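Would you mind keeping the following structure in view while I ask a few things?
Heads up, one of the protein chains got dropped from this complex, but the rest are sitting where they should.
Note that the chains are named A, B and C in the order they appear, and that numbering of residues resets to 1 at the start of each chain.
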């Protein structure tokens, strides 16, 4: 696809908007694309990046990513008119709530982006949303205003430099009447959240990350285990979104 | 250096003009630069390319090369404003004639470019030049008019589609009174030329090619042998220009 | 010019010499969503073991310059599911099937090979001998000539299909192992499996893979693979399936010239899901441009 715009959101987080042909119909929140780095010669493995936002009318796709290594650094240097090769959309995204009622969305760091597309889709289906976004520090915060159009947003930072101080669990009251929880972020956050809601009837979903090779389910590089520990699931194929019941965190 | 202009001369030959800082003072005809391909990650070896023309006032350098593989293909895609990393000038270039008198310059294919800078330098020193340029076919011919400003140019093509038909030796009369011969081109041509002048007192010089790694004399990858076959010479360091007496072809 | 891409692997006819490599193509389902599998010479399925295996802990793949490391650890659904759920589906795709077989003991190998042969669902067996031999303290079957020969002899007894032995490159002289496999009764040789490698994660200061070491694959290993195919082709008169870093039709030509009859493509599938059919097309154009009528014309020409 062609780069339409590349925007730096924080010190190390970028939003890349691509335009052109893509299987827009198959996009649902939580699915991801597998991005080729340069011509793949020095970098034979593609990079999995969640779809942060998708506009099938304008034919654009937005990815939001943190620069952490060679691949994302290369990506951050693409400018308008450059070509980027994507595979996707891949994986299984978020499923709509089984029950009506209020929905809680919790994102941490670069786990926030896929929740944007999710919030957009849920609001279209008239769900009421509470959104909690956690970041390390003020300088890492992005897109909180964009989320505000979809629901009530609470921001927290680990050092308290913006919003509430502490981890996302600190600002989430488990006695609230949410029916469904969607979360994406560091594994520690996902675990803490599940523990936080231990005993609750809320239906929880997590989006997981693992190093990937194929991205399509063929190499078994990216597995996680079911809670019994005896069955492997491919995060790229059966996931990246799983319900709490499906996986051991 | 920065790409100032890239011009396609034939189906597969390109002229790349670079501008910016360079050790212009050390340029002499026959010396070469060692060109980095991309960031060197997939292509750790630089590519040796002769300096076809150099203008130390305008601070530009021109390389003329044939696209034969990955490296030269990449080079052919550089556009104005792109950066190309060069090492050089490297090697030993053509030395001025020891005796006054007429000079014969013979180039074949992409052996032609370094002779352009040579012709320019010799004319500045008031030598009279005969120039013979051989190509495979009409479509491969380039820069013959540029050479015409320096002397009498004879063009020949293997298939006779332009100029004389045949190899360069076919149009060179050994009884002519040249004191010095400079040649650059395929090894078969260099050999044929030397045989052609067997018994003559002409002082002959050849510019040799070999696969190179370091380009600076450190790896001994690019050697050729002296006529006795018992001494190795590094083409990148002691060459690429040698007198007939120095090397076995 | 018409170019003949077919290969006759000792009676087993392939449409073309390009097959996806074991472990890089699952059992074919995933890539069948990208193209029809009957465009391939054959499909080599994931290593199949007697019992299901979860494989190693993650992370089990990581990238390195020009390649990747994997320590999947033979994760697979086990023989019984492979026979009931995977191979029957794959058989319907109209493409020859090579079943890659792995095990911890000679007995394991024999049981799997026996059942696969009896099932009638496969066209050839590829013996993955890079697995640690638990009876011999974890040394791989494929690094010792007499151990390898012993394994191949036993498997041969139950194997009614063409038997390809897939050699490990982590040895001093691969031609010795090739000879051992041949004298044990192999019908052909596949090479190379991955080179053992390691990457250190500077953030954790520990090996990047949970398993510490992993198998290096991709373009980085191509020169080693071509050399090994060449060395084996000079000493053993059996069909060779070459692999290691193949990304293009020109890469295939290099392997064929070094003595391979057919090739497998592994890591390149991850870079480009259409790699295999693209490589078939590129090989065809290369042969057309060079006036090569069939593969035999160039097979081993560099020897």
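By our rule, a residue touches a chain if its C-beta (ideal position, glycine included) is under 8 Å from a C-beta of that chain, and two chains touch if they have at least 3 such contacts.
Since we're looking at a predicted model, the values are computed, not measured.
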Query = Pick from C:26, C:41 or C:66: which residue touches the chain that isn't shown?
reply = C:66
Ask   = Which is it among B:20, B:101, B:166 or B:221 that touches the chain not included here?
value = B:221
Option touching the unshown chain, where B:40, B:100 or B:160 are the choices = B:40
Message = Contact with the hidden chain only, please: which chain C residues?
response = 64-67, 69, 143, 170-172, 195-200, 202, 205-207, 212-214, 216, 219-224, 226-227, 230, 245, 250, 253-254, 257-258, 286, 290, 298, 301-302
Key: Positions on chain B contacted by the hidden chain, ascending   = 36, 40-46, 87, 210-225, 230, 232, 237
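One rule holds in what follows: only the chains that are shown with their structure count from here on.
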Inquiry  = Just to be sure I understand: the centre of a chain is the mean of its C-alpha atoms, right? Then which chain's centre is nearest the mean of all of them?
reply    = C
Remark   = Most remote chain w.r.t. Chain A, using mean C-alpha positions, is B
Note = Note: chain C sits from chain B at a C-alpha centroid distance in Å of 47
Query = How big is the gap, in whole Å, between where the Cα atoms of chain A centre and where those of chain B centre?
reply = 57
Inquiry  = Touching at least two other chains at once: which residues of chain C meet that condition?
reply    = 65-66
Key: Sites on chain A at which at least two other chains make contact   = 41-42
